[in-house]
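Omission of a single protein chain aside, the complex is shown with its protein chains in their original locations.
Letters are used for the chains, namely A and B, taken in the order the chains are written, and counting of residues starts over at 1 for each.
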Amino acid sequence: MLSTVLTAVPADSDWINFDVNALAQNFWSATFDGLTFGAIYALVALGYTLVYGVLNLINFAHSEVFIMGCYGVFFTLSFLGFGPSAPNLSFGQILINIILALIAAILAAAATAFLVERLAYRPLRKRNAPRLVYLITAIGASFVIQYLIFLWRGPLPEPALTMFIPTPIFEVFGTIIDSQQIIIVVAAVIMMVIVDQFIRRSRTGRGIRAVAQDPDTATLMGVNKEKIIVTTFIIGGILAGAAALFYVMKIPSGVQYNGGFILGIKAFAAAVLGGIGNVRGALLGGLLLGLIGNYGQILLGSSQWTDVVAFVVLVLVLLIRPEGILGTSLGRSKA
Amino acid sequence: MSTTDGPTPMPGAKAAQAAANRQAAEKNPSTSADAAHKTGWFGRWNEKWQAMPRQKQWLYLIAIVAVAYLLPILNPPILSTEPGNDFPLALFSMAVYALVAVGLNIVIGYAGLLDLGYIAFFAVGSYTAAMLTSPDSPFIKVPYLWTLPLAIVVAMCIGVILGIPTLRLRGDYLAIVTLGFGEIIRILATLIPAMKGQVGFQNVGRPPGMGEDGIPVFANSNGTPWYWLTLTILIIVLLLAGNLERSRVGRSWIAIREDEDAAETMGVPTFKYKVWAFALGAGVGGMSGALFAGQVGFVNNQKFDVVTSILFVAAVVLGGVGNKVGAVFGGALVAYIPLRFTAIAEYKYLIFGLALMLIMIYRSKGLIPARNRLLAYGQEAYARVRNGPPKKPAVATEKEV
Partner (left out) sequence: MGAHSESVPVSENAGGESPIELIEPMEVTEAVADAAAPEREIDVAVGDDLVEVKNLTVKFGGLVALDNVSFTIKRGEILGLIGPNGAGKTTCFNAMTGVYKPTSGQVLLEGGLLNGMKQHKITRAGLARTFQNIRLFGEMTALENVAVGLDARHKTSVVGALLRLPRHKAEERSAIERGMALLEFVGIAEHAGSLARNLSYGSQRRLEIARALATDPKLLCLDEPAAGFNPAEKEDLMALIRTIRNDGYTVLLIEHDMKLVMGVTDRIVVLEFGKKIADDVPSVIREDPKVVSAYLGEPEDDFA
């Protein structure tokens, strides 16, 4: 699609400049920052992957599950009295505030995920609707949530609330790694490991894998399919809530009625890149997409390029290796 | 299944399964009979319409078309959007939405492919028209009317380029890729200097013709000629879409929508026909965009919001997925409601989003449920079956029917 546009561009224009020097200079900071974004993508991607694994369906409303989480964080922080500049708090106080915001985000996101499942998907499952009907309903649900927020909060982004000033922790390759980056990446990876282990080892996890592999047989074997599906949506919601917290931490001005949209597409691209339906693939895909997006942004010279790059990556993956890098499905991952 | 059953013979299992299959197959008639009772007024109209002789149908159609052409002059008070919005311009807007819905219906309704970024093709058409006619653009200029076919070609090419990687895969991938593309096109319009971002292109061309007062016939504020032009194109597109429907192309699309694997097994080159559906849909979208750009006279990156794409999907779904008359109705309705009822215009996204969900959950056939007729001479054949008793005695299996 780019090529047709490219031919239409006069030769003298420099709208696309491959600034390799800029990339070389900022390589490591772009890498660490990319990993931070990647961790957020990965958490959201996991929500897509889990639902896709169990229902074989892209949950288009997942981006709104995520943005509701962001609003949960925003309201908690405003309630706690945060403003545009970070208050001077002790480490313990910061931690407590973060945990409170996390709980609120998880509650908001998981509740949204639960409601979407109940109000939109379940009625369709009951009458065994064709796939197109699911997709359209999901997009409708996403749209409705977006515009409910719009009517409630208006078109502008919410004011930025800063939780804390990232402090430098250590230096690698001449680049400072700050506390925020460490918190996000470490917390996200821990959460994903927990989910991975939960799906591999717990009884519910076994149920999820069974339903992913063959819903009918799983039901015959005594797995409560409906319960498993709800659980999957809620797990996805919890992860999206966590992602929302980190997202607001990273981009305080990103809370907006349609703020989940692009992030949702990127997270989905991450899930496909890693292999949709694959828990570890979501992590790998998320981190890779974070890196690719950041490198692309510096190389091409505008932050808007990250979105374009993510999209091009999605199309390329679909073209070359649609099953993604790790490729296996949720059902086949063995304990 | 034979691989998972294992080697142990399971007496009776097959029989049980077959019985279940049979039950499942025979359960259907009762549910569809229920559905037939629920079709409501539109369903009854549809039955009456089908029962009419061809000549009578044509008479009615000509009358409807005549009324449609006269609408901007009649400006009936019940329908009129004035004083809030100029009625001929509102009609133009409705006709463009209807055209868009008819095009998108080829993709979603016939082939069952969910295209959530249809606005992108609309944008491509608009930019094609703008960049080839506006004095702000450095490219060669062509007369405006030429840009209509050019917009179709450019949009179709982009549709093919986008469709080839995604149409081999399952439908949901297409949905998200198109959704992404709908957003990306706006970003590209911002990033690429030749597309002039928010500054955009002024004075997009118009069809020739000058009024006696020196004002062009197709002036931006003069909705009536633009409406007539669009309505004419809409009618041509409807006729062509009908031709496709009643051919192997339409049959292949509906077969793909119903059961893609079975279609492939019956010799339908499914990938090829999916690409065709996507490209033809893109072409109609591109042409609508060019019409829109011509009437508005100004194109910039703010005009193509991906949420409008969802409104397009709502238009198709509202009218009834797969039904081109429904698509015209749905498209016109989606454009009309916010213009007529300005008090609720602000809530239009919420209203149509809810409509999407509710229609899919409770009435997935839309407001005008109609079945596609897929054979050019099908009506004659069915009439023969109805009128003459079958030549041969029915076999035993048919006694229960």
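One rule holds in what follows: a residue touches a chain if its C-beta (ideal position, glycine included) is under 8 Å from a C-beta of that chain, and two chains touch if they have at least 3 such contacts.
Computed from a predicted structure; not experimentally measured.
**Q** So which of the visible chains would the left-out chain be touching?
**A** Over the full assembly, the chain not pictured touches B.
**Q** Which one touches the absent chain: B:M52, B:V142, B:M210 or B:M266?
**A** Counting the whole complex, the residue in contact with the absent chain is B:M266.
**Q** Thinking of the whole complex, not just what is shown, which of B:L240, B:I344 or B:L358 touches the missing chain?
**A** If we include the chain that is not displayed, B:L240 is the one touching it.
**Q** Which candidate, B:P76, B:G209 or B:G378, sits in contact with the chain we can't see?
**A** Once the missing chain is taken into account, the touching residue is B:G378.
**Q** May I ask you to list the residues on chain B that touch the chain which is not drawn?
**A** Against the left-out chain, chain B lists 1-15, 17-19, 21-22, 25-26, 28-29, 32-33, 240, 243-244, 246-252, 254-255, 257-259, 261-270, 276, 280, 371-372, 374-378, 380-382, 384-386, 390-401.
Operating definition for what follows: only the chains that are shown with their structure count from here on.
**Q** How many angstrom lie between the CA centroids of chain A and chain B, rounded to a whole number?
**A** Centre separation, chain A to chain B: 32 Å.
**Q** Would you mind writing out the residues of chain B in touch with chain A in their complex?
**A** 108, 112, 114, 116, 131, 138-139, 154, 157-158, 161-162, 164-166, 168-169, 171-173, 175-177, 179-181, 183-184, 187-188, 190-195, 257, 306-307, 310, 313-314, 317, 321, 346-347, 349-350, 352-357, 360-361, 364
**Q** For the complex, give me every residue of chain A touching chain B.
**A** On the chain A side, the touching residues are 1-5, 8-10, 13, 15, 57-58, 60, 120, 123-124, 129-133, 135-137, 139-141, 143-144, 146-148, 150-151, 258, 261-262, 265, 268-269, 272, 302, 304-305, 307-308, 310-311, 314-316, 318-319, 322.
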